[in-house]
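A single protein chain has been omitted; all remaining protein chains appear in their positions.
Take a look at chain A:
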Amino acid sequence: MAEASPARRLLEQIERSSRNAEEPVGEFSDEAMSQLKAECAKLYSEVLRLMDGGDARVADLPDATKASLVVHHQRVLRNKECALFYLRERLEVLTRLRCEAGSNLPRNVRRHCSPQESQFNAAYDQLYQDFCRASRLDPRDSLKPPRDLYVEVRCNVDCGDVQTKHSGTVRMDKGTSHFLRRADVEQLIAQGLVTHVTTGVAP
């Protein structure tokens, strides 16, 4: 079976990622993207050739040529639409993660970003902080409804000295557990640096 077209591969990747909570952002498909761009360039040069370098008037062309012009043109438009969708969906996930996990995106996400997306992340981070300041919103606030004021967390890695709003500076070494304000450790939990220790009984 022939390989799927680059546009289809982009769409499939989005669909896979949307069902994968562990890796919400798949690796940026540079390959499919550049294939798609090359395909567009090729189709466009074909359009130009059919129109005698763009000089011919469409009305003068035979019907068969008109039909292939339409097909080529639509194919470029479709490719473009799929690629725009691909980029947009990825941005949406990246901005959502910025709100959930804080300015340090999880490593598996950062690794999968294209250079342009990394630039976008940095610029968006600034934008988001400005917005929070203007709306009197604390970007470190919890995104989940607060259940307990304090939670027990265990550190998965050495986090060093962590500044907290309510308990001053806390030294969080690997393997230690702490009883801290939920709001203070929310982002560490989201980044996977610490684990929230629950007592097993679902509330």
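Convention: a residue touches a chain if its C-beta (ideal position, glycine included) is under 8 Å from a C-beta of that chain, and two chains touch if they have at least 3 such contacts; residues count from 1.
Assume contacts and distances are computed from a predicted model.
The chain that is not shown carries the UniProt protein name "DNA replication complex GINS protein SLD5", picked from "NADH-ubiquinone oxidoreductase chain 5", "Brix domain-containing protein", "MMS19 nucleotide excision repair protein" or "DNA replication complex GINS protein SLD5". Touch with the chain omitted from the figure is made, among A:5, A:114, A:156 or A:195, by A:114.
Checked against the full complex, the one of A:23, A:60 or A:92 touching the unshown chain is A:92.
Residues of chain A that touch the chain left out of view are 33, 37, 40-41, 44-45, 76-77, 80-81, 83-84, 87-88, 91-92, 95-96, 99, 114, 116-117, 119-120, 123-124, 127, 130-131, 134-138, 141-143, 145-146, 148-149, 182-183.
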